[in-house]
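Left out: one protein chain. Kept in place: all the others.
Moving on to chain A:
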Amino acid sequence: MARIYEALAEIVGKEYISDQAEELFIYSRDPGTMDPKKPDYVVLPRTTEEVQAVIHLANREKVPVVPLGGGLALSGLSRPLKAGIVLDMKRMNKILEVNEKSRYVVVEAGVSQGMLQAYLKKNYPHLKHSIPDSPPAATIAGNVLIHGSGHLSQATGFHSEMLNGMEVVLPTGEICKVGSCSATPYWFSRAPLPDLAGLFLGWHGTTGVVTKLAIKLYPNPALKDVMIFLTENPDHMPDILFKVTGTEMVEDLNVSATQLPDYMEGLQLTLIYVTANTSDELAFKERTIRETLRSYIDEKEGGFMVVPTFAKGRFLEAPLREMTKFSDTKKGGGFEYVGAIMPIELFPKAYRKGVEIAAKYDTPYSMAIRIIGRAHCMMFAYAYAFNRADENDRKNAQRALHESNTVALEMGGIPWKAEEPAQQLILKQMNPETIKLMNKIRAVLDPNGIMNPGNWEVR
């Protein structure tokens, strides 16, 4: 152990490695419900070469390596299931390049959502990236790699679809580039090359350590507004979402359904975000959207909520601080959600299951749905707040989450950024040949099995 510690200290500097009880405690857990798993070391690399040296060492010593971004997935993905080295990537925090005309940015893997947002606001106010509603400490890389979604996902898809390329330290230590950057000085696209990005997306750090990546940027219109459409019948939701996305005038589209406060129970709030460069354009878009939903209004099946100006701010904020406040629902500092990816026609069933599961576990239901890519699918989140100081309550939320994962799969959805137990549920019903392919890929890439072992493993 001392030998490994000394070798790691030699690589990153003694200030940036710890095997102390305090760091091992904090890095053994995330804010969600999953049980802690202790690492042996926490290491803070500054460069790709340092990451490479750590990987070489890990191979020599057969020590697991677990990359960590913001640590805010909530599903325990950065817990070292089989101990080893946690690589906290946040010191690699340089914004390397903005290509204004081709609208992309190249960043190191530790750059946070908040820092990129602020950097663009200051230096390129006409450009923006898709901001998830996770706190600003979430990293760009982490969110892309888990197939995250955000404020531009309705228009442009998962954040992994906004990835142009990346630099990866492979499990055997080679520094590899993926996308146009592998053959040119530009990071403009993954096409037209064989798309190797899939070797790293959604794998939960089991196939390498991403050290740099490029993501697409988008125009940032001057005006932004939110319209809120209220309904009380979840059966209408697929049609409403289909119609609204069909207007091609919506930047972001979410649905919120919560049991608390009492007066919100039974309602579905469709939050329709519209952007424009002029007030005329904004008015036209909002008028069009209203007309699209006219039949629901005429039949008294729904209506637009009057949102006072003072209340709009909290809906228009990016990221939404309100999401974090959900953790304080029980004055207990904890929440986790199952964000199941599923087709929008499953909305009514998914909604009713959410109400049912929450009642079973004696907790208020809270569901948040983000529409991905013009309703090609949706991320349907079942959120459960819990009291961190009450072990029974944490376990209760854990069970509710597991049942939500099970139900999502039974309905035809797939749990997103699945906890290790949920990964097992997915693998259980996955095509066996797909599993074989995954195993073959890992065996080739990671012959010593050092990368985040315990994830995506068939028991």
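Convention: contacts are C-beta pairs under 8 Å (C-beta built on N, C-alpha and C of every residue); 3 or more make two chains touch, one makes a residue touch a chain; residues count from 1.
In this text, contacts and distances are computed from a predicted model.
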item: Record-based protein name (UniProt) of the chain missing from this complex, from "(Fe-S)-binding protein", "N-acetylglucosamine transport system permease protein", "Putative domain 1" or "ABC transporter domain-containing protein"; value: "(Fe-S)-binding protein"
item: Per the touch definition above, residue among A:Leu8, A:Leu57 or A:Met115 touching the missing chain; value: A:Met115
item: Sole residue of A:Gly173, A:Gly332 or A:Gly373 that reaches the chain not shown, by the stated touch rule; value: A:Gly332
item: Missing-partner contacts on chain A, residue numbers; value: 15-16, 18, 20-23, 25-27, 31, 42, 44, 70-72, 88, 90-91, 112-115, 117-119, 121-122, 135-137, 321, 324-325, 327-328, 331-335, 387-389
